[in-house]
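Supplied in structure tokens, the structure appears directly below.
What you see is the complex with one protein chain gone and the rest in place.
What follows is chain A.
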Amino acid sequence: MSTIAEKPKSTAKDFSSDQEIRWCPGCGDYSILKQVQTILPEIGVERQNVVFISGIGCSSRFPYYMNTYGMHSIHGRAPAFASGLKISNPDLSVWVITGDGDALSIGGNHLIHLLRRNFNLNILLFNNEIYGLTKGQYSPTSPEGKVTKSTPMGSIDHPFNPLALAAGADGTFIARAMDRDPVQLRDVLREASEHKGTSLVEIYQNCNVFNDGAFEVFTDKHTKANTTIFVEHGKPMVFGENQNLGLRLDGATPVVVDLEVGEYAVDDLWVHDKTDRFKAGILMRCFETPGADGQGIPRPFGVFYRENRACYEDLLHNQIKTAYERKGEGDLDALLRGNNTWTIE
């Protein structure tokens, strides 16, 4: 007689490596690391089947702190490493860790190709709107006019809207979260991990050394309620200090309405549908920065868009399977022989 002991469930601690974490004290990366370590046991993956692949930058040190398989690769190329890895072993849970410079500047090309191919993996794009590791130059997401070490007269670069870019590359899962809202971040990460396809999660992350407060208007408890909206599938877009504000669509234009005035009720509001590519696009384009007093369109967070589309690695392995079915397992002698031979005796 034998008893099968139930395997102890892993915990966040099991996913934490023995390496000392060397991000600056107060960096937003700590929160993201913690939320990732928290959700991994919840989603039921085992450490040995998880691979974190990063590029270069502050955020890209992430894999060293995870007690899983990991690769700290080269600047901008993590999506390409991940593509080869995923083709080689589609069963692995693969997480690409990247930043705004890594993913959108030096690695922009790989990001868009990863999205269109739709490998089943997750991209966590830590956006702090600055180059941190190189000590404070503007990034491709820095706002116009941003004064940095390399732009003493203000940046003249028009910034990327990462989510709109991902949509343009036909990304199948597009979401935004922030380091200072761990609950929402965990929700988004969980859903990203469940999505079969490439999940892009942009995470607003505060660089308290070189760009402190870049997202303060969205994260500060005094302004957050009026400047942000967390969208949920099937729910009307309500926000505000007392859930007193809402978003409705006037044609294709989002409009903020005050629910307390009596002109509009919750039933009149825009109901979020993450399967609606067109409306998700409108949501992604809500990109102006609202005033702290709640004037203007709030910055949306949550899962904007999700669609099911075949994954590259599945299509590739289907072709391999078909080749085996049609031709049988490769016979090396037949390959060496080819079609036309002659014999000299």
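Quick notes on this one:
In this section, a contact is a pair of C-beta atoms (placed from the backbone, for glycine too) under 8 Å apart; a residue touches a chain by one contact, two chains touch by 3 or more; residues count from 1.
The rule we apply is simple: contacts and distances are computed from a predicted model.
Candidate names were "Thiolase family protein", "2-oxoacid:acceptor oxidoreductase subunit alpha", "Zn-ribbon domain-containing OB-fold protein" or "MYXO-CTERM domain-containing protein", and the UniProt protein name of the unshown chain is "2-oxoacid:acceptor oxidoreductase subunit alpha". Among A:T11, A:S150 or A:Q319, the one in contact with the hidden chain is A:Q319. Taking the complete complex into account, A:D333 is the one of A:D250, A:D267 or A:D333 that touches the chain left out.
Within the complete assembly, residues 17, 19, 46-53, 56, 63-64, 66-75, 77, 79-89, 91-92, 109-110, 113, 316, 319-320, 323-324, 326-330, 332-333, 335-338, 340-345 of chain A touch the chain that is not shown.
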